[in-house]
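Only a single protein chain was left out; the remaining protein chains are all shown in position.
Just so it is clear, A and B label the chains in written order, and each chain counts residues from 1 on its own.
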Amino acid sequence: MSGPELGVCYYPEHWDRAQWSEDARAMVDLGLSWVRIGEFSWALVESRRGQFDWEWLDTAVETLGAAGLRIMLCTPTAAPPRWLIADHPEVLPVGVDGRVRDFGSRRHYCLSSDVYLGHAKRIARHFAERYGQNPYVRAWQIDNEIGDHDTAISYSQAALFGFQVWLRRRYLEIDALNVAWGTVFWGQRYEDFSDIGLPIGTVAEPNPAHAFDFRCYSSERIALFLGTQAEIVRAHSPGRPVLHNFMAGSYDFDHHRSMGEVDETGFDSYPLGNLVHGSLPEHEKSRWLRTGSPDYQGFHCDLYRRDGYGSGGRLWILEQQPGPVNWARHNPSPADGAVRLWTWIAYAHGADAVLFFRWRQAPFGPEQFHTGLHRSDGTPDQAFGEISRIVDERQGIPATERSPAPVAMILDYPSRWAQAILPQGQGYCGEEITAAWYRAIRNLGIEVDVVGPSVDISSYELILVPDMLVDNVEFVDRMCRHDAHLVLGPRCGSLTPGMRTPEGGAPGSFRKLVNLTVERVESLPDGHEEYVELEGETFRAGGWREHVTTGDRVIGRFTGGFRPGSPAIVENDRVIYLTTLAGLSCLEKVLAKAAKRAGIASYPISEGLRVTYRGQLGFAFNFSNENVDIPERPGQRFLIGGCRLGPIDMAVWTQT
Amino acid sequence: MSGPELGVCYYPEHWDRAQWSEDARAMVDLGLSWVRIGEFSWALVESRRGQFDWEWLDTAVETLGAAGLRIMLCTPTAAPPRWLIADHPEVLPVGVDGRVRDFGSRRHYCLSSDVYLGHAKRIARHFAERYGQNPYVRAWQIDNEIGDHDTAISYSQAALFGFQVWLRRRYLEIDALNVAWGTVFWGQRYEDFSDIGLPIGTVAEPNPAHAFDFRCYSSERIALFLGTQAEIVRAHSPGRPVLHNFMAGSYDFDHHRSMGEVDETGFDSYPLGNLVHGSLPEHEKSRWLRTGSPDYQGFHCDLYRRDGYGSGGRLWILEQQPGPVNWARHNPSPADGAVRLWTWIAYAHGADAVLFFRWRQAPFGPEQFHTGLHRSDGTPDQAFGEISRIVDERQGIPATERSPAPVAMILDYPSRWAQAILPQGQGYCGEEITAAWYRAIRNLGIEVDVVGPSVDISSYELILVPDMLVDNVEFVDRMCRHDAHLVLGPRCGSLTPGMRTPEGGAPGSFRKLVNLTVERVESLPDGHEEYVELEGETFRAGGWREHVTTGDRVIGRFTGGFRPGSPAIVENDRVIYLTTLAGLSCLEKVLAKAAKRAGIASYPISEGLRVTYRGQLGFAFNFSNENVDIPERPGQRFLIGGCRLGPIDMAVWTQT
Partner (left out) sequence: MSGPELGVCYYPEHWDRAQWSEDARAMVDLGLSWVRIGEFSWALVESRRGQFDWEWLDTAVETLGAAGLRIMLCTPTAAPPRWLIADHPEVLPVGVDGRVRDFGSRRHYCLSSDVYLGHAKRIARHFAERYGQNPYVRAWQIDNEIGDHDTAISYSQAALFGFQVWLRRRYLEIDALNVAWGTVFWGQRYEDFSDIGLPIGTVAEPNPAHAFDFRCYSSERIALFLGTQAEIVRAHSPGRPVLHNFMAGSYDFDHHRSMGEVDETGFDSYPLGNLVHGSLPEHEKSRWLRTGSPDYQGFHCDLYRRDGYGSGGRLWILEQQPGPVNWARHNPSPADGAVRLWTWIAYAHGADAVLFFRWRQAPFGPEQFHTGLHRSDGTPDQAFGEISRIVDERQGIPATERSPAPVAMILDYPSRWAQAILPQGQGYCGEEITAAWYRAIRNLGIEVDVVGPSVDISSYELILVPDMLVDNVEFVDRMCRHDAHLVLGPRCGSLTPGMRTPEGGAPGSFRKLVNLTVERVESLPDGHEEYVELEGETFRAGGWREHVTTGDRVIGRFTGGFRPGSPAIVENDRVIYLTTLAGLSCLEKVLAKAAKRAGIASYPISEGLRVTYRGQLGFAFNFSNENVDIPERPGQRFLIGGCRLGPIDMAVWTQT
């Protein structure tokens, strides 16, 4: 049998010891094989500086392991103890308003603090030394939800000094910095690196290179924080995967670079909570109220799956929503069957293990209305039965691995920071643009890997670049040596990594691929529509419009009142360039065209249906409230379900 | 004659002495019997520390009293003098953003400051000693609008230290606190009470028990502040009522507990200003633009009237809006006749005295566009004639006292804090829920007392519990010994007073009354409607939905797309439980059903008409712009008006 390994997040410290072995047995009985523990345990383990109480954790590990569970142990750095803050108040993070963010919840530490880094290494070493060889501890998580609650960036004194050192290393001479940043603008010339402040609290917008460098520095601090701990753990616990726990919808630091040398990655999947707080329009939020967006799980798996960038590692869901959560503006129940769909679609998209958050609802604390697999009184909750069903269903599923997709979509974190620093128009939002492109390619039934620009793209036939503001010469040069087809969105290559206009203007070095120059950009308000004609059809576009000159073929033209006939979509034999934020139907047409040119077959499907493959296994998921029929294919043998999918239902088949 | 005693708020310090006696005579001529003075007089009386100038106040008291007015004197603690702040800047309050709130307006003191409490006692003693036996001083007000401008809670050092002491007293041992708060969650374990901070500025949500205890502490400080002053005043001024001045729509502290041992209570009534800033939907705000909500005055009288909780005390309106105010986003004129309606409806609901704010419009200061009974040039303004009319009308009104209502509605302040701390869904708002239940019961023509849970409920036949989140074992036990009928809203009993999930989950100890367990709650966005079928009718519901199991009768079921048929309304022979936020028509049906079972007759009326009784006197008030006919009753004798009520008009009758 195969299918997803299943597991659960567990907090032995929240419950009487008497319950631990019962819980462990019940986990095994349900069919779970993994249990994640310890991420907030520091204050329990080291109740005073250097005074350790390992006994309870030893017992918990022993109890869970002896019951047959594999343990994922977390380094507990997501919640430093009160005594540490009392000794070192300087490790507290500082918000964008300049105020210290205080003890009393979690993540109360500045990632730029070397003092905290030292303590984090110390406690990680203690954990790793004690449990690194423990036979039950079979995987590690470093910290927890790094960057959540806007903690990726802190404006502390430690950050200031660290940033100054970082700048000194990068620019060596202050005048090199002055030139690079263009401090001649608004007369901001610095005499010394120690003069440079943090880019907050300024009267008007700070220098964009100043702001961007600080984002880069902060991102590197996260990579350092995670990587240092991972290295310590790996040294003491060979053979166990060491994972970081990323958040869906988090772009404040460069996840690609933060993955370091770890074997596998994981993220936390909250399809409903993230829907509520996400950027979809209200009618879409209403439509997917109890299922989440059909692309939520797929997109994040395609992003965090390391296959995507060729390391051979695998993917975990470290926390999977099992019912209503507590932290969104409103917290609906999942539709019956949604937890099953989320689990299987994660598996289909490459997740090998899915850990539900959490075993039992907490009867205290801020998350007490966050459901678990059981209510706080121990009775099973909504998802329990669905997990049993998955355990049954996976019996007949053969082991497979996902193949690389024919299409890669580039997600470039620094471009998101550049967009925040130089927005130029509220209607341009990289997260929304990427989501629209992803939905369009999925509506065409085409598989896609969401990857960083430094990944080996040699196997891809089509590469999508929806919002890569920051020009990347190295990436473009690889594209030039490669023969994949490309689709580029507006703003691509419009800023150097030093936050300057590239020589010759946008799209910067992408001009090696497309014979086009952006002469001027304009951003437009919501409600103002531009129109584009493409092969006889007229589409709505909006939010962003570029005025370009091109020596390549103009295949789409603007048709509205302003400069009708000017180029909107340009192509040559390899590349299609969009000068505007095309709507979904226009995107589908353009991407279908590009796929066809790249020799990739499309299978258009409705938005409520998602189809994907893991090796020889085909998967179809119906997120809608209507029945959907999937076409029969020769050689198709159903392992779960059949050609007709009921609402919130799914099918799995082998294809021979 | 009876009817309301009338009075006015007056600021002799704002006017030339020459005017005082003229004003006093004019007050008497108008038919006023009370004049309230002194709440901002501290800096005038004690211009430097220990240096008193009583002469002006003596003269004012003498002048007003000699003219035939009864004086309500206020302790002047709502505005400490500048010298006190200069000497003790530490008494300034601190806002939720951690910033000191400065001198320059009013209420610039932290209620947790013992330094300020000392000064408040000192000045209250001076006032009480000097005027306690003065024959003209016939009532007292303590402070003014306590808690207004978000001053009920302050985050000062004084509050921090006071809170730590309070916690030490409450929990004795730090580990008792750790257990009670569940600090094991997110590893927040404290070593000592001195480690505990204020629950603001944390990275994520603070521990809910931490936040809730701080609300309790802050509320107790208000009770202490008011009670201490009241005790001093009462000791020196026996036989005079001592009132606190509460605000409509204020839930930041526990008003029930803050009423202490005082005989009577009062509140400030601003039907239009509070409408603008209140939570009614826009079309309702537009409908009642110039009258305020028809339930505004009734609800707040029913709440602040001490009859309601059996102390035998009475109710005052300490400030009554007489025209446009200055402080709302927009400040319309009352409809002609509205001031008359507000005054009479207050009397009908138990108010014995109504004091208008203010005698003459100020020609300076932040409230100079706030109307009074006269414009600043001394000419009568809008309300003047309406007051004359009331004075005439009350001639024929016999003295009566209001009888206890057959229905009690519970308003539990700590539950409001719990809701703010653990909201779980934006659509659940205790204030709005209570307002909807109140409107529904009033639309049924049924009288209701709005009371705290500790009141003696033995005389009530029906008890409504719309939003009592915080489980209250003592209250439930009294219910169990009583035989009144109950209607419970969703979320009731879902948290212990320690902000934990009750044993066995919601509705906690209410399960002694209804055989039902809440398995899961979900909160839903605006615009998403759930539907409930009850006795063949389908109603809209929304915002909140509970999934329950019950051994009692299911009389209403959900009928939408998600889990249709599941229980929405459950009853047994004594209790009806609503699992969702029912709309007004559904509430009316449920409450009518409950009233019928309790043997209480309903007289359905339209929303613009309000009917109530004070002893043998019947009152009808038409807030609408159309004529309304009230049914003739045998033995009905009209003292004011008749069966047909014109727009913004009223009738009073005796029933024999």
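Quick note on the criterion: a residue touches a chain if its C-beta (ideal position, glycine included) is under 8 Å from a C-beta of that chain, and two chains touch if they have at least 3 such contacts.
In this text the structure is predicted, and so the values were computed from the model without any measurement.
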Sole contact to the chain not displayed, among B:G50, B:G104 or B:P634: B:G104
Options B:G118, B:P366, B:P398 or B:P604, residue touching the unrepresented chain: B:P366
Sole residue of A:Y10, A:W83, A:W181 or A:Y438 that reaches the chain not shown, by the stated touch rule: A:W181
Sole residue of B:P4, B:P76 or B:G543 that reaches the chain not shown, by the stated touch rule: B:P76
Among B:G31, B:G68, B:G249 or B:P332, residue touching the chain not depicted: B:P332
Where the unshown chain meets chain A, residue by residue: 97-98, 181-182, 184-191, 195, 197, 199-210, 422, 424-427, 498-501, 503-505, 519-525, 527-528, 545, 547, 561-563
Hidden partner interface residues of chain B, rising order: 11, 13-14, 40-44, 47-48, 76, 79, 81-83, 86, 93, 99-108, 148-149, 151, 276, 282, 285-286, 289-290, 323-324, 326-327, 329-333, 335-336, 361-369, 371, 375-377, 379, 381-382, 625
